[in-house]
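Removed from the display is one protein chain of the complex; every other protein chain stays in position.
Chain nomenclature is as follows: A and B, assigned in order of appearance, with residue numbering initiated at 1 for each chain independently.
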Amino acid sequence: MTQLKLYSAIFVVLMALSTTQALVERTGFVDFDAPDTYWMAFGIILVLSFVKAVFVATYYMHLRWEPRSVTYLMLGGLFVALALTTAAAYSIL
Amino acid sequence: MVDSGGPVVGDTVLAGTSGIRAPAEVFNSIFVVFLGLGTLVGVVVISYTLYNAYKYRYREDEDPAPELERPELGELPESGGKGKKLFLSFGISALIVLSLVIWTYASLLYVEGAPTEAQQNGVDVLDIEVDGFRFGWQFTYPNGAQTSELRVPANRMVNLSVTSQDVFHNFGIPELRVKSDAIPGQTTNTWFVAEETGTYTANCYEICGEGHSGMDAKVHVMEPEAFQEWYANTEGETNGTHEGNESAGGEDHALSGPDEPAAPGALAPARAGGAP
Partner (left out) sequence: MSHGEADGHDAGGHDFPPMSSVKRWFITTNHKDIGILYTITALFFLVLGGVLALLMRVQLWGPGESILSAGAYNQAVSAHGLLMVFWFISPFAFGFANYIIPLQIGADDLAFPRLNAMSYWAYLFSGLLFIISFFQGGTFDGGWTMYAPLNVPTYMPNVGGTTVVLALIMFIAAVTMGSVNFLTTMYRMRAEGLRMRDLPMFSMSILLTVWMMLFAFAALLAALLILGAEHLLGVSYFTADGGTLLWTHLFWFFGHPEVYIVFFPALGIMAECFQTFTGHRIVGRKWFVLAMVLVALQSFVVWMHHMFLTGINLEIKTLFMVTTIGISLPFDLMVFSLIYTMIKGRIRFTTPFLFSLGALILFIIGGITGVFLGAVVLDYEFRGTYWVVAHFHYVMVGGATGLFAGIYYWFPKMTGRMYDEYLGKLHFGLYFVGFNLLYFPMFGAWETPRRVFDYALPLGTWHKVATVGGFLLGASFLVMFYNLFKSMAVGEEVGDNPWEYSTTAEWAVSSPPPLENFEGKPSYADGTLSFRDEPQLTADGSGDGGPGGSASTDGGIASGASETSSGHRSDGGLRTESATAGSGSALVTGPEAVTPTPTGTVAVHEEDEHADHASFWPFVVCFAGFLTFLGVSGIQNGGAYPWLAGTGGVLSAVGFVGLAREPFYVPEPTMAEQWPFAGVENMKLGMWMFLGSDVVLFGGFIGSYLFLRVANGWMHWHHAFIPEDHVVLPGLINTYLLLASSFAVVIALVAAHKNSSRGVVASLSLTWLLGVGFLVNKGLEWQHLFHVSTEAFPNGWNVGTNVASSTFYLTTGLHGAHVIVGLIMLMYMIPRAMKGAYLGDDETSIEYFGLYWHFVDIVWLFLFPLFYIL
């Protein structure tokens, strides 16, 4: 039953973090004319997304209990996607 | 890395009277070295390969290394040894490749930096916009004159701002070693210095449709005086064949030369050839 409690707690956290993301938007920080606050909000919101993703992958997808190599496999995919995105975007900056 | 001026790079040959080392020279001198070294390395390595292949050909009665353990069916893979020799040859080849490329990097900086450098030094530069379209080229001069053939004076730095009205093209004049992608919605820059007067051909180097093979433009390198005379006559007018303005398009093609005429819509691209 502890398993179920853990899953439920994570669910609550996930919902709360999503709400927080929307709240950050409500505060008006996501202002396209104010780069400083915009990029701060940008950072906060994306970090929250990463945290949520890590929770889902670690617990709901059981990565925690799989051999570490499965995690590396997914990180490999992520690395490839990020390499493409960042280098391509940087090339035209 | 120092942003080296022209004459510093490689063997210091000054080009013509412009005092600027042309990209063609940069290319040719590097190309020759690469060709020489490449041929040498290729011949040595391939000969060595063939020599060994011949030397160690199978002979019934002769085992070159009787002490050597030969591979056997079902064994787990093992190395044939001699890692040291491997690394020696690897090191040498790596050294050759690395030094060659680092050497050319200085030239890259030169080629990339020359237009800015020239501007700073007050060198007289001719800016021309090159606009690719299916299937021809249009050249726009600082005075707004437009032509379908490129005319440039000899021994003067020519800056090209290259773009496209429709699809991906690539503008290149092989003899002058100048080339640049022509991409819709953006401008890429390149430059060259022509030393010899004469007529050359510019081609399209990126497949762009049926007329790709025939998408040429004549390039006339003229004596500076003759060029000035021709240029003066183009003042304020477009010189080239008009065939309506249906393909001028209304998009922002960065046709923003200093003397851009008021109505971009009236700039009919000079249609050359089309499909062969």
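Please note the rule applied: a residue touches a chain if its C-beta (ideal position, glycine included) is under 8 Å from a C-beta of that chain, and two chains touch if they have at least 3 such contacts.
Note that the structure is a prediction, hence the values are computed from the model and not measured.
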Residues belonging to subunit B that touch the chain removed from view: 23, 26-27, 30-31, 34, 38, 41-42, 45-46, 48-50, 52-53, 56-59, 63-65, 68, 70-83, 85-87, 89-90, 93-94, 97-98, 100-101, 104-105, 107-108, 111-112, 134, 166-168, 170, 172, 174, 177, 179-181, 183-190, 201, 203-214, 216, 275-276
Footprint left on subunit A by the chain that the document does not show: 3-4, 7-8, 11, 14-15, 18-19, 21-22, 24-25, 30, 32-33, 35, 38, 41-42, 45-46, 48-49, 52-53, 56-57, 60-62, 66-70, 73-74, 76-78, 80-85, 87-93
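Here, only the chains that are shown with their structure count from here on.
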Separation of mean Cα positions, subunit B and subunit A [Å, integer]: 44
